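Here the structure is laid out as structure tokens; the discussion comes afterwards.
With one protein chain held back, the other chains of the complex are shown just where they sit.
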Amino acid sequence: MNEPSEHGPRKDVMDEDVDALGFDPAVSATGADVESLAEPKPRPRKKRPAWRRRLSGALVLMVALGGVGGAYTLFATSSGANDTTTSQADIDAGRQLFNTACITCHGANLQGVHDRGPALIGVGSASVYFQVSTGRMPAAGQAAVEPRKEPKFTEQQIDQLGAYVESIGGGPALPQGSLKVDDKELAEGGELFRLNCAACHGSTGKGAPLSAGKSAPSLRDATDKQILAAMLSGPENMPAFSDNQLTPQQKKAILNYVQKLEASKDPGGNGLDRIGPVSEGLVIWILGIGAMMVVILWIGAKT
Amino acid sequence: MTGTNPLLDEAELRQMTTEQAMIAGAEADGVHVVHRRDQFPVPGSRAEKRAERAVASLFVLSALAGVAFIVVFVAVPYSYKTPGHSQNFRFYTPLLGILMGLMLTLLGIGAILWAKSLMTEEELVQDRHDVPEDGPEQVMTGATLVSGVYDTGLPRRSLIVRSLGLAGGAVATVPLVILVGGLLKKPGKTLDHTLFAPNPDFPGGIPIVYSDGRRVSPNDLQPGGIATVFPGVRGGVHGPRSASSPTLLIRLRPGQGKLVKARKGQADWNWQDFVAFSKICTHAGCPASLYESQTTRLLCPCHQSQFEVLEDAKPVFGPATRSLPKLKLDVEVVDGAQYFVAPQDYQEPIGPGFWERS
Partner (left out) sequence: MTTTQTPTRRSGKPRTIAGKSGVWIEERFRIAKPTRGLLNKVFPDHWSFMMGEIALYSFIVLLLTGTYLSFFFDASMGDVVYNGSYVPLRGVEMSRAYASTLHISFDVRGGLIIRQIHHWAALLFVAAMLIHMLRIFFTGAFRKPREVNWLIGLTLLVLGVVEGFAGYSLPDDLLSGTGLRIADAIILSIPLVGTWTSFLVFGGEFPGTEIVGRLYIVHVLLIPAILAALIGLHLAIMIRQKHTDFPGPGKTESTVTGIRFYPTFSAKATGFFFIVFGLLAALGGLAQINPIWLFGPYNPAQVSSGSQPDWYMAMLDGSTRLFPSWETRLWGHTVPALFWPTVVLPGVLIGLAAAYPFLEAKLTRDRARHNLLQRPRDVPVRTSLGAMALTFCFVLFVSGGNDLIAKAFDISLNAMTWGGRIATLVLPPLAYVVTYRICLGLQRHDREVLEHGVETGIIKRLPTGEFIEVHQPLGPVDEHGHGVLPYAGSAVPKRMNKLGTGQLTHVRGFFYPVKEKPEIAEKLAALEERERAESERHAELTD
């Protein structure tokens, strides 16, 4: 039961480095308060001279590259990533994409823009993958919850964007290789899903509202990679689940359970959207009592 | 019967037609036939045959649905298969439902149609006789009851009345005592403790484990991560007393830790940016575990109570009145690795409130 964590200590060291630099490596892509860390005294709505912007950008870039990025590119494996073959060409292509689609809100050097978008330093390519492949980013505007949309970029472009973001700030990355596991672990995946995920996403993956307008989305359209990216990066208000807490194998078991849950047909007729007693109550009142009323009207009617 | 229709004698009745005798009977029961008409006075008319055929075909269809039901019941596969295999099992129950529904509904519609379109049309008026007009009956029955009471002598024999009351009370109470006595369990202080209570087997504090029994290390959780953890004692994860132990371990995001407004005396119960609260909602006992890692709110899915984690899980919205109890965290080092332990039990009862709770 005592599984020594080989990545843990290194991660701790890394955390300290980051803290010393005033940066936060694993803050989610939309963490609003993080931005103020990157920019201690933001001046809202006031346009700064271009040179200052460039200077501060360069400063941030330097710090990020020197401190965080360095540490992360060395130790990013703690989140299950392995040495991928990210070429400089990918990173350059990613920068191009970033500069056209993301720069307005996340800043030239991922430092974030006050009142528009958070810093992306350290969010990792998993977060980029989740946000962009589900179409949540690029967002039209700020909302309590970004809805799922059609993605704006191709899979390759998303990888390039991810490579670029990771090259600057590091952070959790998606693992390579197959995510498929045997159905033998279906039950274990189910147990873990109910313990860790069902509270918000529901035992049938329908999603649920959170406080004050926020919500946990339905898992219906989510792909394996997207769910995994969400577990690793903890987008928006979702907690992150590191590989030490839920092992990569356990995560794959959860993915398998979620997909099998969505794909399995209902044995008992129409699933009523798998909402449970609320839809059942609607059915009995509208269909059941409704049909009964028609019948008794017919029985009581005189011809 | 008030005899509005004096009963005829048997000989007279036997001379009547069946219908006449039936009407005589109804009159005797205070039921007056005001209208009675055969819907098809001319037998064998086309309309009658059509109506008859309609009813009969419903019955035949019902029988056919029944036969089909049996065929489906026996022949169609129903075993569940995981996705990737044939999902044909999903037709089994709906088919049964359609056929059974048809069988029963068609039979029912047929019967009603039969009653409506073929049976003799009737309209009857029944006397209610519900006004208590039987004055003599009341007097006689009342007198019988009262005289019975006097016959027993109860009004005069108060000693018997009282002692009988005592005996009756005893007879009524004893079964209650047996029932309640057998069922009763003394709550004692059970609700004040969980399995995190100090245990001689674990002098350094109760180990904190995951549901699969692994010990929880501070390195496990990413910032903004949560884990449901349990006391690492026997029966801590599964067991009759495990319902009170589930605990939510939260690693705050960097920067959030500084904002914690701890309750009095609980400031050092965190361990760095880790906090642990009982997962059992103080309102109705559901696991309050919808953690919003940015806004640090914890939501209970049952009645939407919301707790602010940065203020020691104080309730900020919804029906909950009390903060989630906080578990003091500590870390012990085993073979160079750090693991969480709980040095003490929750310092207040977990879960929903109760009378004895202060």
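Lettered A and B in written order, each chain numbered from 1.
Basically, a residue touches a chain if its C-beta (ideal position, glycine included) is under 8 Å from a C-beta of that chain, and two chains touch if they have at least 3 such contacts.
Since the structure is predicted, the reported quantities are computational estimates derived from the model, not experimental observations.
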Of B:Ile226, B:Leu252, B:Leu298 or B:Ala320, the residue in touch with the unshown chain: B:Ala320
Candidates B:Ile112, B:Val161 or B:Ala262 - the one touching the absent chain: B:Ile112
Interface residues of chain B (partner: the chain not displayed): 4, 13-23, 25-26, 28-29, 31-38, 40-41, 43, 73, 78-82, 93-98, 100-116, 119-120, 122-131, 133, 180, 183-187, 190-191, 211, 228, 230, 237-238, 240-244, 246, 279-280, 283-287, 289-290, 299, 301-306, 315, 317-322, 351-358
Chain not shown, touching residues in chain A: 144, 183, 186-188, 190-191, 194-195, 198-204, 206-213, 215-216, 257, 260-261, 264, 266-272, 274-278, 280-281, 283-285, 287-289, 291-292, 295-297, 299-303
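Note that only the chains that are shown with their structure count from here on.
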Computed distance of Cα centres, chain B from chain A, in Å: 38
Chain A contact footprint on chain B (complex, rising order): 78, 80, 82-84, 87, 89-90, 92-94, 97, 112, 116-117, 209-215, 217-228, 250, 253-255, 287, 289-295, 297, 299, 301, 304, 306, 317, 334-335, 337, 339
Of chain A, residues touching chain B in the complex: 1-5, 7-9, 11-12, 15, 18-19, 24, 26-28, 30-34, 37, 79, 172, 183, 186, 191-192, 195-196, 199-200, 208, 210-211, 214, 216, 234, 236-242, 244-245, 259-260, 263-270, 298-299, 303
